[in-house]
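Dropping the structure in here first, questions after.
One protein chain omitted, others in place.
Should a chain be cited, it is by its letter among A and B, assigned in written order, with residues numbered from 1 in that chain.
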Amino acid sequence: MTNHWIDLANSDCILAMGSNPVKNHPISFKWMMKAVDRGATLISVDPRYTRTSAKAHLYAPLRSGSDIAFLGGMIRYILENNLYFEEYVREYTNAPFLINPDFQLTAENDGIFSGFIGTKTDEGYVDGKYDKTSWSYQKDANGAVLKDPTLKNKNCVFQLLKKHYSRYTPEVVSQVTGTPLDKLMPVYEAYSKTGRPDKSGTVMYAMGWTQHTVGTQNIRAMCIIQLLLGNMGMAGGGVNALRGESNVQGSTDHGLLYHILPGYLKTPKASQQNYADYVTASTPVSSDPMSANWWQNYPKYSASLLREFFGPEVPLADAYTLLPKMEDADNYSWLMIFDKLYQNKISGLLAWGQNPACSGANANKTRQAMTNLDWLVNVNLFDNETGSFWKGPGMDPEKIKTEVFMLPCAVSFEKEGSLSNSGRWMQWRYKASEPPGDARSDADIMSDLFCQIRKLYQKKGGAFPDPILKLKWNYGPEEDNGRLRHIDPHRVAKEINGYFLEDKIIGGKQYNKGTLVPSFLLLQDDGSTSSGNWLYCNSYTEEGNMAARRNKSDPSRIGLYSGWAWSWPLNRRIIYNRASVDKNGKPWAPEKPVIEWHLNVWRGDVPDGPWPPLSKGEKSRHPFIMLPEGLGKIFGPGLADGPFPEHYEPLESPLEKNPLSPQFVNPALKRYDRGGDGDQMNLRASFNPKFPFVCTTYRLGEHWQTGVMTRWTPWLAELEPAMFVEIGEVLAKELGISNGETVIVESARGALEAVAIVTIRWEPFTVMGKTIHQVGVPWHYGWATTAERNYHAKDKKPEIFTFGDTSNLLTPNIGDANTMIPESKCFMVNVKKKA
Amino acid sequence: MDNMAIYIDISKCTACRSCQVACKNWNQLKAEQTQNRGSHENPPDLSVQTWNRIRWIENHKNGKISWTFFSDRCRHCDPPDCKYIADTFVEGAVIKDSSGAVLFTEKIKDIDPDEILSACPYNIPRFDEATRMFFKCSFCSDRIPYGLPPACVKACSTGALNFGEKAKMLQLARDRIKQLANDAVLYPGEEYNTFWVLPDKGLLQSI
Partner (left out) sequence: MKEITRREFLWISGGTVAGIALSGCLGVDMQPVRESVSGLRILHARQTTTICPYCSVSCGIIVHTSDGKVINTEGDPDHPINEGALCSKGMSVYQLSHNNINRLTKPLYRAPYATEWEELSWDDALEKIARRMKETRDNTFEIQNTKGEIVHRTLGMASLGSAAMDNEECYLYQKMLRSLGFVYIEHQARI
């Protein structure tokens, strides 16, 4: 979230699209209601009528996978009716930038943007990527970008945007999305009203936007709208991802993904053979003196990270070589892991606090792949479908070679530490009780494991032991056997914040060796500071543990609660807040000011940098400080699949053709389904009479993720005990299915049993004149807690049984062109009575 | 802490069911083995282990869908019919506590259970064969003396559940009815220590 939960109350219009906050983030609704009490409009856009819809002023249904058409239509509506915030668009975005005249929009270029490299087949362009040369800004001889502040030049971003979305008329949109015009237009009207400078609108999205082959572009489309309406940086504005797990923000911040190191630093690539190459390739440059270009500080953050990893004894250049490098062009993400595993190219897997046997798309492939493992380590609170995969449905344990270790860990309140919420608040939590039996905290388990491995390398040597032997691992009292007695979370938190490794005078001030660095502004590129994660530098200082603060005063009057816990970066509660003020530093919305230039200083939230407002000329900086341009990107050349979002059909669609383009699906996808006829594990069925219904997946308020925690919680299992499929009344009647009956839902990849919930809340769509039915399944279930399975003497048996297995048995293993997040929100199925 | 009331504003309920779990948590009630019967509503009925239950009501009216949620539980009638009937058999088997709670005491074992079951116009108390006792919402009367609201009220994030002096709660309910206008009604009425505002009197048929 650019903003935070309490800030929802400041909004004038809340668009819940690609999310169902009332159900999945229930306490967020408390703050949405406060906004409504102040007069805000609440909009729910969802394929089915949800509990959020039940509380919304406006509800608009749309067919899954058509969000870009819906949002593209809104962009067109805003532009055609001049509802955009002109000054904001002109001054704070790249709308005036002139684009390379060679750049071609999809309408001029057979449905794809210029620069495509790939093959054209009978289904259109596939397996491609873009050469982005033509997606560039026009520059003068000094490298400065050419701009047209009147926004009239035909090559400027603004005019290209207008041209691109001119095709997205309300009539066309309604035909593609299935949203009736009388439901579509009120949404456009209500949301566009936030283009007034003193109004702000916000969007709440979740996996309903990310789990698509055009997932990133769904979000990009909304970012464009937010920039056009001047909603970024504002109280009650922003682009707000409702993250699904208590610490998925923190775990991402700390680099538990293949492509990023902590603090969003880049994983080194094979072509970057030395530290200097790496730093040069990773540090952006800007020719605009008014651009803060914050990432120019990259070398300070990477040097501080290497210091935390290996300590001051290892020179930075040497430390860099100790880190693993990935191939420049290769992808190492989730779907790739299971594809490689399926091909028997990976022999060991750590599934630490995860249940991939249920959470991975195309679960049959995932589960089959796991049988190729030599060893599997599964750390969890409860028995689950991953640790016990070898005795799951269709498995013959006597034929499965895998050695499995299932390790018991502590629950959140059986250990001490911090987590970062969706609004970037880092909060400290304490230990209330001991874990049961021999269960231990994750930190202690991994520390003992690491020390054990290190001991083996110390004794016996092995392949390139240097990074293991040189790794700094001093987070608790050491025992004689080389292990730590326990991990002290405070020590780790302090190392993440960072230390001065030498006495240092910066800006005339003395900082002593061994003291905590007060802010990332003071991190150094010469190795004289350490910091495990620069974004968290300022979270644990000589003044104490900022995340543990419980000061409830709120002088901001807009609910910033700046004395409660701590928020990255630098306790800033609303990011890009320089965009919330005009050139003179006066808030666009004086009733809810985020920051304000007052007597030559900023007051309010921690500003995005200390520089004075733009009217002060060269001393100032543009508001979007993390971007080299310093300006919000309406034209986004950084994406893999286009600088503007374009509607492409989902990989599995009910349609034969893309109504908006000659190109059917996103051409820049990594496809697994094109392996040939013999490939039974990567099947696709689009516009196929065997699978006539669109299916989507969703969560329940009473369960969480694969249900490992909630299915074993009797009070929750009682509330939602079974896998179900929600079917509209019209379709149920056609299929002769009655409410409460057990039915089979099947896709090209798998099938599952589910209880039919026949409801008026799923209405058929009319898409291109054709009736399209959609159904929906939750995804929290799994065979391990069912009554039907075999329980051995040593197996745990739930107090309350659940029914059914994961909906990922149905979902396709195809990912978004940028993120490789699977398209779990839209695929084709059949629903039939159980024989 | 005399004459308190639980006031439930249905228009604000989202069926998050934290009140259902809070009730089980505070009162240490067991979960029941349930089935999905073509609805999200569970357990299927009030029981010895379930004293508060959200009922899910889907409606289609004038081309518009509505989805409302009703927390079903003891109304804590004032005066209670169950007490009236019980008193004719054993004095003190049912009491109306000063806080407003209707509570069953051990003496209820001496009364034919059918008498108690048929006495309640809202079909609330549930009989436990094993202990010969009745179970239902207790108003969390163990929390009230300590300044703690009933567990369900504390758990509610939306303002659907409210607890306080009855006069104050009634005033809130009347104000809300005015605000909602149209067909909003107070249910079951004023002679109760637990009452509801229904945004549409048509809902009366569904509860």
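Observations
By our rule, a contact is a pair of C-beta atoms (placed from the backbone, for glycine too) under 8 Å apart; a residue touches a chain by one contact, two chains touch by 3 or more.
Given the structure is predicted, the values throughout are model-derived calculations rather than measurements.
Within the full complex, the residue among A:T93, A:N218, A:N231 or A:Q249 touching the omitted chain is A:Q249.
Only one residue in the set A:Y84, A:Y561 or A:W611 touches the chain that does not appear here, and it is A:Y561.
From the options A:Y264, A:Y332 or A:F687, the residue with contact to the unseen chain in the full assembly is A:Y332. Take chain B: the residues that touch the chain left off the picture are 1, 16-18, 20-22, 25-29, 51, 91-92, 95-98, 103-106, 133, 135, 138, 140-143, 145-149, 151, 154-157.
Here, only the chains that are shown with their structure count from here on.
Of all residues in chain A, those touching chain B in their complex are 22-23, 26-27, 29-30, 33, 49, 51, 53-55, 59, 701-702, 714-722, 724, 738-741, 755-761, 799-801, 803. Chain B makes touch with chain A in their complex at residues 12, 14-18, 20-21, 24-25, 30-40, 42-43, 58, 60, 65-68, 157-159.
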